[in-house]
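Each remark here refers to the structure printed beneath this line.
A single protein chain has been removed from this complex, and every other one stays in its place.
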């Protein structure tokens, strides 16, 4: 199999160069930490509860591109699909802390959990208070505690950014962000694989006519392999799985995200959106806002994730609050 | 060769379903015209110079997703990579006209030119004044008149939206938009092909190690086929070709767009951004804003286009003016 | 020919084009984006319906009806090109009898309309390379049926000759040098149209 062509320079420079490019695209809003794969805001107000996000690289714009006004104060980047090391997390924690402590917000994966936990212990030893929130929105795994963080992470990060702007207590911010996290459910579908830039090889293989509903952002197993089906049938199955999980009910108001995993076209997502909206309307679920595009990718994987966030007045205000970051303005 | 898997329903429903999905994502801002593949704003102010954009489908978010406050008033969609028919253009022209006439703004392709021209003649017969501006930003073709419209079209549409909001004369709006159009230069590079949803087949074939600098949005020939090179080398060559064309000079202030053609990752674009910014800094060209992401795609083609717009005070104000559309908020 | 006879011939043209959809698709897949068959089918089936319902008072009327339907429904470059061709043909045909001179005149006006619309010229590997020799062949004839037959034969030869040309206009330009060896899809369409028009069915 031919290597997938990537527009990159030397592999060891990959992540630092991505961050340098990001800083340049931020027009003075961000800086990269010296010798560490982390970016932080240049102007974090004193007394603010700091928000630090991060995880393996390769899912851009998640996480690193969501640093900015109204979003995260800093982000740490591991190598592609690999958890960041605790020293970098600790460096970034020190850099964003404004005396009120730091929220660690990231996807629920073994490597990330362990490395962020170590950093939290190191930070505690330096008297920096840390609260950890793990995003676990993927409905595929039965146990909530074991669930993975996928596309819905964007909604949690968006709300967390607004929460940390209006709250001055670390504990209160953490509680509100936990509420936001608990309000999101997602499911993904993979249509074809993305590749690791290090090797140029696809991270999994699907048959010519196969898709996998529920497959995770790195190719983790989903619900089942199926034959390619119509957009309508796929929308129906995925919506059903997500709605049943929280569950979402008649009268609920939601935010709806269709997240492009990489190579799927906007045409396809809009066709899916049409059917999802029909189904939600039939269920009496109102859609307050739609977010359709690449928010949390998996290299050039084809496929998408569908997320619903159950809204209340606070979550609506936080979702709709203005932000400015290199990847997202509103 | 296996068909590329697409998440769609029946082919004849493709474009109408995309538009229905788009209208649902607009939350009341847009509507689809009955029986015509066109979307228009629901609330176009009286006395406004109307802006109508469009072209073949398959490049989403361009054109159809850029209808909204501060952007276009309507958009017409042909089949994938095919010009829209004059009857649809005429329907949309009637729907957006608020008595001040309509600007036709679209990419410079034979099919689009002919079909929009026929519609302009039909509109003239109904006493609707039309001004036509063709976007021709691709530096690859020597003659400006014969150039294709590629990624830089987003900047022209963005400015045109703001211009039509602040100007009440059709002729003046057209003149200002022509100035915006004349200020943009772009070049693309294709790394691998996208496919037509109708056939599932790639629209061209590149060798395992080949790229084509200057290739157009439908696979039109570029400058030359080359071996895959480093991101830095590619950034240097593409920046050189774009800078030399206007030409851009020391002291110029520009907007910089790196437009994802489909399957290229944000990582790659940020790595390219890093080198482009270094080169521009060396040339003494200041970057006022950066736009990195999918603005004008070619299905799941891998590759990107690089655009520079030479700014003045007006163009800056128009680019930075707030907008709300399903694909772009600012 | 009377207006009704012209209408009958043009209905046969529609049927011939609809029957050729697959051939045109394959031709456009080889050197273009593969949508010529679909576009022509859309246009000529709309045209068939319009022809069946609209009155034909002059011999130009059916050409105009056909042309407008294609203009409005076919899409792509060819919708504009063939639509303009037929509406252009209608212009000199304000009378109630079509003769050889009128037919040749109509082809010339059709050519002018296509060139005004698209700006292509002989040798660009388009339908013009079937149309231009067809006009030359019709010009010598004084009998209408003979003029139509001569035009059809010349169009077919002209279309065949496009295989040696390099596309310089439209989407087929995509391929440049790679377009050599394949006939131009639009030229094939024009030869099918003129052949059906010439068939005394």
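Letters A, B and C mark the chains as written, and numbering starts fresh at 1 in each.
One rule holds in what follows: a residue touches a chain if its C-beta (ideal position, glycine included) is under 8 Å from a C-beta of that chain, and two chains touch if they have at least 3 such contacts.
Source: prediction; values computed, not measured.
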Give me the visible chains that the unshown chain touches, in label order. A
The listed residue (A:207, A:221 or A:247) that touches the chain absent from the view is A:221
Full-complex contact with the absent chain, from A:118, A:246, A:283 or A:321: A:118
Out of A:65, A:83, A:174 or A:301, the sole contact with the unshown chain comes from A:83
Touching the hidden chain in the complete assembly: which of A:132, A:198, A:278 or A:314 does that? A:198
Across the whole complex, list the residues on chain A that are touched by the chain not included here. 78-79, 81-87, 109-111, 114-115, 117-118, 196, 198-199, 203-204, 216, 218-221
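Keep in mind that, in the parts below, only the chains that are shown with their structure count from here on.
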Partition of the remaining chains by touching, absent chain B: A | C
Chain separated most widely from chain A, comparing mean CA positions: C
Where the centre of all protein Cα atoms falls, which chain's Cα centre is nearest to that point? B
Per the centroid of Cα atoms for each chain, what is the distance between chain A and chain C, given in Å? 55
So what's the Cα centroid distance for chain B and chain C, whole Å? 32
